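Complex shown without one protein chain; remaining protein chains in place.
Letters are used for the chains, namely A, B, C, D, E and F, taken in the order the chains are written, and counting of residues starts over at 1 for each.
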Amino acid sequence: MMEASRPLDALNNARDKSVIVELKNGKQFIGNLKAFDIHINVVLDNAEERVDGEVKRKLGVVFLRGDTIILISPA
Amino acid sequence: MMEASRPLDALNNARDKSVIVELKNGKQFIGNLKAFDIHINVVLDNAEERVDGEVKRKLGVVFLRGDTIILISPA
Amino acid sequence: MMEASRPLDALNNARDKSVIVELKNGKQFIGNLKAFDIHINVVLDNAEERVDGEVKRKLGVVFLRGDTIILISPA
Amino acid sequence: MMEASRPLDALNNARDKSVIVELKNGKQFIGNLKAFDIHINVVLDNAEERVDGEVKRKLGVVFLRGDTIILISPA
Amino acid sequence: MMEASRPLDALNNARDKSVIVELKNGKQFIGNLKAFDIHINVVLDNAEERVDGEVKRKLGVVFLRGDTIILISPA
Amino acid sequence: MMEASRPLDALNNARDKSVIVELKNGKQFIGNLKAFDIHINVVLDNAEERVDGEVKRKLGVVFLRGDTIILISPA
Partner (left out) sequence: MMEASRPLDALNNARDKSVIVELKNGKQFIGNLKAFDIHINVVLDNAEERVDGEVKRKLGVVFLRGDTIILISPA
């Protein structure tokens, strides 16, 4: 996710890599970034929901709607 | 929902399969994904609302408005 | 509302039939689906507001603004 | 407001008639529907704000912004 | 603000007249309506913020962003 | 900010002048209005955040996202 001049370039650089996604409701999801679009809708693979660093549940593939997302960062 | 390059491709791969849909108000719906659109409006068939893993009610077909949805994942 | 490939097709199949509409504020309205549009603005006829299965009030015709709606399902 | 195939047709049928408008903040306004647009911005004439069926204040003409509206129904 | 067929016509009829503007956060502003646009962004002149009918502060000219506005009515 | 027929004209008249900007979260910023756009994104220079009339912090230049803004008024 380095040296990007547009925000979506940064997401593109993170494709197929492990990322953390934090939602407006405080939930954290960690998984491999498989897909995203201009709305910041995101698909993670091998995804886990974590609370305070503990795995709360394993979700496998998960689609996260963009307008619920606060941040995306390499995990 | 694997190997998708765009988020909606992932939803397309889940069509006619069982998915869990979680809403901003904390509710969970499980059913077969029959339809979706770019707003992430979703139609489930054989849908159930669940609370803590228990079936709260059976809804049959249900239309869920996209802007209330947080995540969609195979059930 | 069966066999629809797009979410609005499902609403179209429910036209003139009894549906339940649930709003973000927790209110439930039941009535015959007379009209809807792409914003999911909805018009019900013979509409009732219900709380815990009890009729709270009868409204006759009611226009419900789409962005307040969580779900629509056959009643 | 009967026999409308599109939601705005239903509003058009209510033009110059008494309607109740309920807002997201729980307030109710009753008045004659003078105008509306695709955003569901609404103008009422001879409008009153009511709380529990009691008139709280008389407003005369009032413009209500569409995104604050939950429902519109004949009064 | 009488006899308008579109909501913005009603605002246009109120131009240069005293109006009350109520916001989603419960605040009330009273002033002369100098300008508005399709987003219902509004400019008042000789504006006051009032709480329970009392003047809380005088603002002179104030720009109010449309998406914070619930209603506009002649003062 | 006088004699404007469109709301953004009023902002244009305030350019390079001291304004107060109030946000939906209750915060107040005071500074010279350097730039704005149709989303009401705003840039202030020599900006201060104030609470109850007291300076809470000095920010220098600050970009404020439009959808967080309630009002803008000469300071």
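The rule is simple: a contact is a pair of C-beta atoms (placed from the backbone, for glycine too) under 8 Å apart; a residue touches a chain by one contact, two chains touch by 3 or more.
Bear in mind that the values here come from a model prediction, so they are computed numbers and not experimental data.
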Touched by the hidden chain, restricted to displayed chains: A, F
Which of F:30, F:59 or F:75 contacts the chain that the document leaves out: F:59
Where the missing chain touches chain F, by residue: 23, 25, 27, 29, 34-37, 41-43, 45, 47, 59-65, 67-68
Those residues of chain A which, in the complete complex, touch the missing chain: 1-11, 24, 40, 66-67, 69-74
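Convention: only the chains that are shown with their structure count from here on.
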Separation of chain E from chain D in steps, with touching chains one step apart: 1
Interface numbering overlap (same over half, different under half) for chain E and chain F: different
Relative to chain D, chain with the most remote C-alpha centre: A
Centre-to-centre distance between chain F and chain B (centres being mean Cα positions), rounded to whole Å: 42
Euclidean distance of C-alpha centroids - chain C vs chain E, Å: 34
Touching two or more other chains - residue numbers and ranges from chain E: 67
Overall pattern in which the protein chains touch one another (line/ring/star/complete/other): line
Pairwise chain contacts under the document criterion: A-B, B-C, C-D, D-E, E-F
